[in-house]
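What follows is a short report on a single structure.
Left out: one protein chain. Kept in place: all the others.
Take a look at chain A:
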Amino acid sequence: MSFLKKLKEKITGTNESVTEKFKEGLSKTRNQFTSRVNDLVARFREVDEEFFEELEELLLQADVGFETVMELIDQLKLEVQRKNIKDTAGIQSVISEKLVEIYKAGEELDNNLNIQEDGLTVVLLVGVNGVGKTTTIGKLAARLTAEGKTVMLAAGDTFRAGAIDQLVVWGERAGVEVIRQSEGSDPAAVMYDAIRAAKNRKVDVLICDTAGRLQNKVNLMKELEKVHRVISKEVEGAPHEVLLTLDATTGQNALVQAQTFKDATNVTGIVLTKLDGTAKGGIVLAIRSKLNIPVKFVGLGEGVDDLQPFDPEKYVYGLFADGLEQEENDTDK
């Protein structure tokens, strides 16, 4: 049985609606990417050097990044040699298999949030400007509340105009309390207050917003380190999760972002937002293989429930769904 079919069986066994959401959210991405892969396969009968060159370009255009693409192509070439694949039919499943393999890097990943059994869990969101931190927090709060957790939000973006109001609106939507101070106050002080309040009210999860900052602003990164420090002083082992929010449209700079934010705040996971556009989010592969930071959630739309846990198999399935259907049709014939 081909890898994709196995994948499909594995997924359809689990949660239909989530898979649908992935398919739907990624439809724009998929249409572009897979139709190109199909096109490629159709044009080339044989798997030769030229085929690989075209494939390489396809992956580069998905923002996968140079080194990762080279790595993947090398591995594919080996695989093709090993299995003695001559024609391009069936190469799709080999490609997606390799993509998942690169992503997993040989280890089973736990994509779940590190929520404490008892006591307070603190989740800190960091990232550059305009990636969707506040929106993600709103969605995350709704998600955790639906799971039966009590949630509180800390309005740590005291810099950008209207940021606090934005979080308050999301708090109302999710029905959770927002701890806030006035604009321009020290974000570390907001965190301190919020942790106190969260402890007093015995909430399960405190999600902390921070102001967007470009990773090369030394002073702002220092400020973030301070916020991190204050949180870890007040709650042992906190922050239990530091989620770096990345915009799927971002190119190679996302790697630098991941590296710098990891250095400053010990990032534990990534939220990849705006994946419902035509951006392919291929940089995820590069970040995973170079920095070993897993993607924990993806943003697939503007609705409250459009934040979904990231599953590399579903992600790749989403990318290749059209290819799979075609492959099935071929075997039916």
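Just so it is clear, a residue touches a chain if its C-beta (ideal position, glycine included) is under 8 Å from a C-beta of that chain, and two chains touch if they have at least 3 such contacts; residues count from 1.
Going forward, contacts and distances are computed from a predicted model.
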*asked:* Can you match the unshown chain of the complex to its UniProt protein name from these: "Urea ABC transporter permease subunit UrtC", "Signal recognition particle protein", "Simple sugar transport system ATP-binding protein" or "Hydrogenase-4 component F"?
replied: "Signal recognition particle protein"
_For a quick check of understanding: of A:81, A:111 or A:216, which residue touches the chain that isn't displayed?_
A:216
*Return the single residue from A:166, A:210 or A:308 that touches the missing chain.*
A:166
*Where the complex has a chain not shown, which of A:158, A:250 or A:289 is the residue touching it?*
A:250
*Where the missing chain touches chain A, by residue*: 28, 57, 60-63, 65-66, 128-132, 138, 159-163, 165-166, 168-170, 183, 214-219, 247, 249-256, 259, 274, 276-280, 283, 302
